[in-house]
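Down below is the structure, laid out as structure tokens.
For this depiction, one protein chain was excluded, whereas all remaining protein chains were kept in their positions.
And now, subunit A:
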Amino acid sequence: MATAEQPRVRARIIHPLLVRIVHWINAFAIVCMVMSGWAIYNASPLFGFDFPRWATLGGWLGGAIAWHLAAMWLLVANGLIYIGYGFLAGHFRRHFLPLRPRNLLRDTKDALTFKLAHQPGIYNAVQRLMYIAVLLLGVLVVASGLSIWKPVQLDALADLFGGYDTARRVHFVAMAGIVAFVVVHLALVLIVPSTLLPMLTGRAPRHAHGKTSKQEQQA
């Protein structure tokens, strides 16, 4: 993988094809899971609110559950491919590590003061933390989801979450964390739109001035 220090690299592949395919399938699966999940939540709200009907998927409880349990397979299969690739091909190690507290503090400060540089293909410490966190939330949402889908057959898993009712809450909180990630993720794409094209083509945009670093500011 090329680094930002290399000048004038033509059309570097910063997102391998597999990562791009998995990313967009994941985007579709997560939208289906969240919207149908909100419809299921509305059938028996855990907290003092429900989700607006336009933000739900499935039309009625049976339809929402059918969507949720169908997209579940897509999400899990896609997620396993990504995690397998992430570990075996060194993708996680290369892009998300190392994550040093010192860098995290520096990048957080820069991000909050709108000074954080965006470098295509290189993730800053804040991004690394967010990607690692959302991956862990993904594992948590699937594990807690399995435990409320099969609280009898997988009762040991449900017990791990403190029983059926607590597992429902864990599932909700993990969902909320993922949705928060998606909101920030989409906000960054809006602020730095040039990051979107590489997620489709895999190639970093060619810049007039050789170096790709410090060209764009990102919140």
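As a convention for this text, a contact is a pair of C-beta atoms (placed from the backbone, for glycine too) under 8 Å apart; a residue touches a chain by one contact, two chains touch by 3 or more; residues count from 1.
The rule is short, and it goes like this: contacts and distances are computed from a predicted model.
Chemist: One chain of this complex is not shown here; going by its UniProt record, which of these names is it: "3-oxoadipate CoA-transferase subunit B", "Oxidoreductase molybdopterin binding domain protein", "CoA-substrate-specific enzyme activase" or "Transport system permease protein"?
Modeler: Options "3-oxoadipate CoA-transferase subunit B", "Oxidoreductase molybdopterin binding domain protein", "CoA-substrate-specific enzyme activase" or "Transport system permease protein" considered; the missing chain's recorded name is "Oxidoreductase molybdopterin binding domain protein".
Chemist: Suppose we count only contacts with the excluded chain; which residues of subunit A make the list?
Modeler: Interface residues of subunit A facing the absent chain: 28, 31-32, 35, 40-41, 43-44, 46, 54, 56-63, 65-67, 69-70, 73, 148, 150-155, 164-165, 168, 193-194, 196-197, 200, 205.
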